[in-house]
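Here the complex is missing a single protein chain, while all its other protein chains stay put.
Going in written order, the chains are labelled A and B, and every chain counts its residues from 1.
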Amino acid sequence: MTSSPPCSVSAERGCSAGELAAWFDGDLSGDPERRGYGLAPVSRAGGRDIVFVANERHLAALSDSGAGIVLMGQGMTRPEGADLSHRSYVQVANPHACFARLSTWLGSRRRFSAAIEAGAVIHPDAAVHPTARVCAGAWVGAGSRVGPDVYIGPGVFIGERVEIGPMGYLYPGCRILDEVRLGSEVIVYPGAVIGGDGFGFAQDQGEWIKVEQLGTVIVGDRVEIGANSTVDRGALDDTVIGDGVKIDNLVHIAHNVTIGAHTAIAGCVGIAGSAHIGSHCAIGGGAGILGHLEIADHVTILAMTLVTRSIREPGRYASGVPHQGAREWHRSLAALRRLGRREG
Amino acid sequence: MTSSPPCSVSAERGCSAGELAAWFDGDLSGDPERRGYGLAPVSRAGGRDIVFVANERHLAALSDSGAGIVLMGQGMTRPEGADLSHRSYVQVANPHACFARLSTWLGSRRRFSAAIEAGAVIHPDAAVHPTARVCAGAWVGAGSRVGPDVYIGPGVFIGERVEIGPMGYLYPGCRILDEVRLGSEVIVYPGAVIGGDGFGFAQDQGEWIKVEQLGTVIVGDRVEIGANSTVDRGALDDTVIGDGVKIDNLVHIAHNVTIGAHTAIAGCVGIAGSAHIGSHCAIGGGAGILGHLEIADHVTILAMTLVTRSIREPGRYASGVPHQGAREWHRSLAALRRLGRREG
Partner (left out) sequence: MTSSPPCSVSAERGCSAGELAAWFDGDLSGDPERRGYGLAPVSRAGGRDIVFVANERHLAALSDSGAGIVLMGQGMTRPEGADLSHRSYVQVANPHACFARLSTWLGSRRRFSAAIEAGAVIHPDAAVHPTARVCAGAWVGAGSRVGPDVYIGPGVFIGERVEIGPMGYLYPGCRILDEVRLGSEVIVYPGAVIGGDGFGFAQDQGEWIKVEQLGTVIVGDRVEIGANSTVDRGALDDTVIGDGVKIDNLVHIAHNVTIGAHTAIAGCVGIAGSAHIGSHCAIGGGAGILGHLEIADHVTILAMTLVTRSIREPGRYASGVPHQGAREWHRSLAALRRLGRREG
C-alpha cells in the first residue's frame, strides 16, 4: 500500500472509486468515475460519501445505506443484489487502514499557513523555521528550535533549548518544558504537559527534600500525546517515548519511563518511575504500572489492571474486576475475606 | 418551588426569614424580619448567617450554633427550647435544594460585565454577543458564535465554527475545539478540553495509522464540565452530553460516548468509546466503563468499579475492593489464586 494519495485527492475534489482502487491496490466493482467527497458511518451515508466495512457482521447494514462508495475487505463477499448502478465497491487488504489514510486527506483539520502572529512571544535566540506558524499567546524560549511545517497553537508554551521536529502540531495550551525533544510529525493535544519535574524527593527526618530532575524527555517520530496527559522529565537520565507511540488523554508517565515503538496507551493510565515498556504493547484504560519493572514487547494489559512485577512473555494480562450487582459483589467480597482468614 | 428569588435578595441586602419562607413556600417560626447575609456551616455560623439542616442527625448541633436563620425539613422537629428570640426557622420540603438556590443568589462568584478586553483575539468572522465578556488572552476562531451573557475567561481557546449558548461561563484556560456546540448555562472549568480528537487508529503492519475524527461534541443545557476533564469529539458521529449532566474533575469521555440527561459523574472516571450511558445515573469516582456498551437510566456505579458489559436494569453496581491491612489483603489474594487453580 502506498501512503501518499493520487495527487488529485483533496477535500474539494474528493476521490473517485477508480482512484481509490489505484491508490490502495484494490479490486473495483461498479463505476470507476463515481466520486466520494466525505466520510460517513454506514447508517448515515449518502451518495457522495465513502464508508468502510472491516467486519463481515457489518455487511448487512449496507442494504439500508445510501453510501456511494464502499471500502471493504478483499476476502468479503459483496452483499447479494448489490446494485452497482448506484454504488461502487473497492475491495482492499485492510479497509480500516485505507479509511484512516483517506481520512487524513479528506478530513484533516490540521491545516494552516506559515505566520508569526502578533502576540506571540519568541525569544531572539530561538530559531523558528519560516514555514512554521506560531499563534498569538504562544511562547518560545531561548535556544529552542521549531522545525519546518510546525503548528504552534494559541497559548502553547515552549521552554528553553526545546526541539520541535518537522510537521509537529502543538494544539492550543499544551506545554513543552526545557530541553524536551520532539521528533517529526508529533501531535500534542491541548493541556498536555511534557517535561514537568518527576516526582522525586529524599526523606530527611520526616520531611521531603526535592531532588531536582536533571534529565529531559525524548519523544520519537509520529507520536501522539493526548489532552491533559503528562510526561515527566527524567531524574538524571531521560524519559523516552518511542516512534509511533500513541498516548490517549489523562495519562501520566513518570520520570525515566521508556516506552517502545508503536505501543498504544489508553486513557487514565498511570505508569510509575523507571518502568520500561516494550514495543507494540497495548495498555488498557485506567491501568496502573508500578515502577522499576520491565514489560516485554507485544504485551496487552487489560483495562484497570495493576501491573506489579515484570512481564517477560507476550500475551494478555489482567486484574480488573468486572462489575456485579452491588449486593452480589459484597457477598463475593465477604466470602473472599472469610477464605483469606481460614487459609491464612 | 419557584426558582427565581424575590427581587430584593442579593449579596448586599441579604434575605429575611419571611422572604425565604415566601420564596421556598416554607413554614416560618420566629421573627420574619430577621435577615441573613451569608451562608455558613452550622458550627461556624453567627447571627447574620443562614444555615441548613437536611438530616435529623444534625439537628443537635444547632444548640451550639449562633446561626440566625435555619432552613430545615418540613418533617423535622425543631430542637426543644429553640429560642425564637434570636433565631428564625424556615421549614421547607427540600432544605438542601433551597440552600443551593440561595447560594447562587448570595454567593456566586460568576459575576461580570460585558466587555471585549484588550489582548483578546477574535476572528473577524466570529460573532460575539454584545452582552458577553471576552477576557485578555482569550481566542475566538472563525465562524464561532458566542451567545448573550457569556463569560470567556483569560486564556480560553475557542476554535472555529463553535457555538456557545446563552449564559455560558468558560473559566480561564479551558479549550473548546472546532465545531463544538455548548447549550445554555454551561460551565466549563479551567483546563477542561472539549473536542480533542478521539483515540482512533487503524493497525497497518504493526503501526498505528491515525483516523481523523470527523464528528464533534454536542453539549446540552446546564451542563458542568470539571477542571482538566476531557471530552473527545466523535469519529464520524458526535459525542453527546445531555442536559443537566454534571462532570467532575479529571474525567475522560471518549469519542462517540452519549450521556443521558441529569447523570452525574464523579472525579477520575474514564468512559471508553461508544459507551452509551442513560439518564439520571450516578457514576462513582475512579470508575471505568468499557466501550460499545449500554447503561440503562437510573443506574448507580460505585467508586472504582469496572463496567465490562451492558447494564439493562436500574440499580447499584460495584466491583471496587475495600482496603484491608496489607498483610491481611495479601492473604486473601493468595487464597483467591489457590481457589482459581483448584477450581480451574
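Following the convention adopted for this analysis, a contact is a pair of C-beta atoms (placed from the backbone, for glycine too) under 8 Å apart; a residue touches a chain by one contact, two chains touch by 3 or more.
Bear in mind the structure is a predicted one, so any value in this text is a computation, not a measurement.
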{"item": "Among A:128, A:250, A:264 or A:326, the residue in touch with the chain that has been omitted", "value": "A:250"}
{"item": "Candidate in contact with the missing chain, chosen from B:10, B:55, B:74 or B:104", "value": "B:104"}
{"item": "Residue ranges of chain A at the interface with the undisplayed chain", "value": "119, 121, 137, 139, 155, 157, 173, 175, 177-178, 191, 193, 196-197, 199, 201-204, 206-212, 214, 228, 230, 232, 236-237, 250, 252, 254, 268, 270, 272, 286, 288, 290, 300-302, 305-309, 311, 315-319, 321-322, 324, 328-329, 331-336, 338-339"}
{"item": "Footprint left on chain B by the chain that the document does not show", "value": "1, 38-41, 44, 94, 96-97, 99-101, 103-104, 106-109, 119, 135-137, 153-155, 171-173, 187, 189-191, 224, 226-228, 244, 246, 248-250, 262, 264, 266-268, 280, 285-286, 303-304, 320-327, 329-330, 333, 336-337, 339-344"}
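Following the convention adopted for this analysis, only the chains that are shown with their structure count from here on.
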{"item": "Whole-Å gap between the CA centroids of chain A and chain B", "value": "28"}
